[in-house]
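So the structure is just underneath, and the comments pick up after that.
Every protein chain but one is kept in place in this view of the complex.
Presenting subunit A:
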């Protein structure tokens, strides 16, 4: 993902004098006003790092590098704890043995490892889906859980549970169908000579409210046991995931995330406004269609396996951009934050009422929301 990077051959105005290629510009005639403020060296440190790639170079924000390293360390640490934690703690030696295959352990390699991998992958997917929708709609409220995709998936699952009394495979199928139908409905209602971001959010909220009312009613009419099961499914859970459950989602999500990474530059261009996006060469309609597909695909895939894990898609992009101090809503910090957030939430969900494992969605809403509040409070204090 290249969203916080800028090729230095494109815009001489953002170049530092020290990294200027000889012959491209005459330092004597350059107007100092054209320097980007961020690039001005302050007390010997710059906010960006130059990474040469062939005959070009990328400027990467220092902050981004710190964030990537920090999140990677957090993921490794949490992953390690996740592998060790269970009804009986595994020693670090046992974990390494199981990972390298020297000391086979079914519990670690077959039960705990898939859960850790699912936490990282699903968290990243939800974070990216949220960032995509928030970019497209230019509104922090424009995340998949607000515009009805989760509610639609729940309707699908509820209908399967209450009307057809279906098993878990059919519930997964029902949820994907429900999510896709809702997405198609919201998208087609929002389109009339072009797609407006704000209109998408409002129509999404309208559709979401209708579907939520329907869901509540279905729960109300159900037997208490079915209602308990349905509410449990709706809170999202990584309980009992194994490698077989992960092969298909892994394949789908890697394709979708690659597409998102490749298109991230144009995503940020279109976030500047329709006019600027078109005049800088973004094929706007095609871009939007593609990104909506990627976002819906990410959400639906995760929902089918784990149920709707609420709030990651809303909170991760917002937390990520504050951590990265980014002006827009970049994809990479959103993905990293989402992964760390879901992993952490899953660990807490396992530990909180041990030996009972809570649905992770209960914790994601609580932590994600709490952290967002804390960030907002920090911003208030800094003023």
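To be clear about the criterion, contacts are C-beta pairs under 8 Å (C-beta built on N, C-alpha and C of every residue); 3 or more make two chains touch, one makes a residue touch a chain; residues count from 1.
Throughout what follows, contacts and distances are computed from a predicted model.
K.L.:
I want to check something: the complex is missing a chain, and I'd like its UniProt protein name from "NADH-quinone oxidoreductase subunit K", "4-oxalocrotonate decarboxylase", "Iron chelate uptake ABC transporter family permease subunit" or "Ferredoxin-type protein NapG".
P.N.:
Cross-referencing UniProt, the chain left out corresponds to "Iron chelate uptake ABC transporter family permease subunit".
K.L.:
Could you tell which one of A:60, A:181, A:231 or A:272 touches the chain left off the display?
P.N.:
A:231
K.L.:
Any idea which of A:176, A:203, A:267 or A:316 touches the chain not displayed?
P.N.:
With A:176, A:203, A:267 or A:316 as choices, the missing chain is touched by A:203.
K.L.:
Tell me which stretches of subunit A touch the chain missing from the display.
P.N.:
140-141, 189, 192, 196-199, 201-203, 205-207, 209-210, 212-214, 216-217, 219-220, 224, 227-228, 231-232, 235, 310-311, 314-315, 318, 353, 356, 358-359, 361-366, 368-370, 372-373, 376-377, 379-380, 383
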